[in-house]
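Every protein chain but one is kept in place in this view of the complex.
Let's look at chain A:
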């Protein structure tokens, strides 16, 4: 019997450049302890392709945003505590928190709770974070993303 080996191209993994949180308690503390900055958490798996794309963007902007946002990665298999609460069933989920409060964003997708796809553009992500930060500082629970991501414009 002939064996067929399929070669999977190796992808770059940028996740090692960002801090990981390894327990539910750590996630809670990260959100609670940050007073002045936005907390951005990416839920997913480091090995997931969508996550890899997202991590690429996150890692590249982490240094740029460090004055007003901090980025953490959470493995949803290692830390399943939030899966039901935040409905984490997408390959990659990015959520924003400010002073222990979840900030919603109107992305035009219908799901205002999170970014559940991989953003490819750094500047777009920076713009979203700035908007979220501005809104959150003013006490808003829902901000409107600078760009509409609804599929209406894609098709």
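Rule of thumb we're sticking to: a contact is a pair of C-beta atoms (placed from the backbone, for glycine too) under 8 Å apart; a residue touches a chain by one contact, two chains touch by 3 or more; residues count from 1.
As a convention for this text, contacts and distances are computed from a predicted model.
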| item | value |
| --- | --- |
| Undisplayed chain, where the name is taken from the UniProt record, one of "MMS19 nucleotide excision repair protein", "Nop domain-containing protein", "ER membrane protein complex subunit 3" or "Protein SDA1" | "Nop domain-containing protein" |
| Contact residue for the chain not shown (choose from A:28, A:81, A:106 or A:130) | A:130 |
| Residue touching the undisplayed chain, where the options are A:14, A:65 or A:145 | A:65 |
| Where the missing chain touches chain A, by residue | 63-68, 126, 130, 133-134, 137 |
